[in-house]
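Okay, here's the structure, questions in a sec.
Subset of chains shown; positions unchanged.
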Amino acid sequence: MAHPGSASNPGWLTDIELAEARRRLPMLYVEALPVRTDGVGLVTEVGILLRATPLGEITRSLVSGRVRYGETVRDALFRHLENDLGPMAFPLLPPQPVPFTVAEYFPIPGVSPFFDDRQHAVSLAFVVPVTGTCEPRQDALEVTWMPPEEAASDSLAAEMEGGRGTLVRLALASVGALR
Amino acid sequence: MAHPGSASNPGWLTDIELAEARRRLPMLYVEALPVRTDGVGLVTEVGILLRATPLGEITRSLVSGRVRYGETVRDALFRHLENDLGPMAFPLLPPQPVPFTVAEYFPIPGVSPFFDDRQHAVSLAFVVPVTGTCEPRQDALEVTWMPPEEAASDSLAAEMEGGRGTLVRLALASVGALR
C-alpha cells in the first residue's frame, strides 16, 4: 500500500490533487454486483451493500471503487471486493475482461442514466459470484442477500444513489435473471 | 436417464430417428473449453481432451455434446462437462447465458470455419473454469493442461477436427489470453 507522500509511488495523489483531477479528467472505476449461484451457475441471490455516506446517510450500493495508476482492472476489482465484502468472502472473478455494461456517471443529471455530483466517472461493471461469508469492513455496513426479483424492484432502486438501481437491473439482465 | 423405448420420454430418439433428424434439422450443441484460473480470474491453463474417434483414431477436442429435448442449455453443458471430465472435476459455470461464440458446423466444408460430415450443428461455446481433478470417462481418454500459447499454436490446431483449433483461439481471445 502506498503511504502519503511516498516518493516511490508516483501514482499517489494528495486529496487536493485528486479533487483537481476529478474536475479535469474522467475517472476510471470498477463496480461489482456480488451474486450467489446454484450448482449449474444460475443466479439465486444478489448481494446489495448497506453503506454510510460521508454525511451519515444510509444508502444501498454496489461494490465500487477507483482503479489506481499502475493497477490492472482485475486487481482493482478484487481489491474493492475484498474491501467491501471482507476477507472471508471468496469472489470468483470471471475470466473474461469485458464488463456487462460501461456505466458513465456525469456530474450533470440527465446526460446518462448515471449521476455523480463529485466527478465524471466511467465504470466497468461486473457480476461476480461470491462464496464464503461476507463481513464488510470499511464504510460498507452490511451485505443483504435477496432474490433477483427483489433486487430489481422499484423500491430497492429508490434506495440506491446515482442511478445504481438501473445498474442492478442491467446486471440482472446480463445473467438472464430479470423478468 | 432415459431408457430406450421409454414411453415416458417423448424426447428419446432411436439411432435411426436421430440419423434421420440430422439430415433435416440443425442440431443444437454445447461446447466448453475447460480452463484453470488464478486468484483474480486470469486464465493460466487450458484443458484439451484426447479423444478416440469411433474409427479408433486419436484426436484432440473440446468438451462437446448435444442438447436434449426438454433440457436447458446450462444442464446440457454441466452434463457434458461431468461426462468428459469425470465426477471429481468441479466446473464453475458462468452466470451469463451467452456463449463466447456460436460455432456453426456444416456437412459441406467452406461454408463456415467449422465442419462436421455427420450433420449441420449449431454449437453454443463457453469457457468454463474448472477446479478439482479431471478423470475423463466415456470416450475422452485424457485431459491435457497446457498454457494458452500452446493451446493457440498451429501444431495443436492441426490435431483438432472440424475447425476446433479456431474455436480454441476464439475462446482464448474472449478471455484476453490470445496474443
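Labels A and B are assigned to the chains in the order they are written; within every chain, residues are numbered from 1.
Here is the rule we use: a residue touches a chain if its C-beta (ideal position, glycine included) is under 8 Å from a C-beta of that chain, and two chains touch if they have at least 3 such contacts.
Everything numeric here is computed off the predicted structure, so don't read it as measured data.
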item	value
Homo-oligomer size of the whole complex, from 2 visible chains	4
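Everything below uses one rule, namely that only the chains that are shown with their structure count from here on.
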item	value
Cα-centroid distance, chain A relative to chain B, in whole angstrom	34
Touching residues (chain side chain A, partner chain B) in the complex	35, 37, 39-43, 72, 74-75, 77-78, 92-97, 100, 127, 129, 174-177
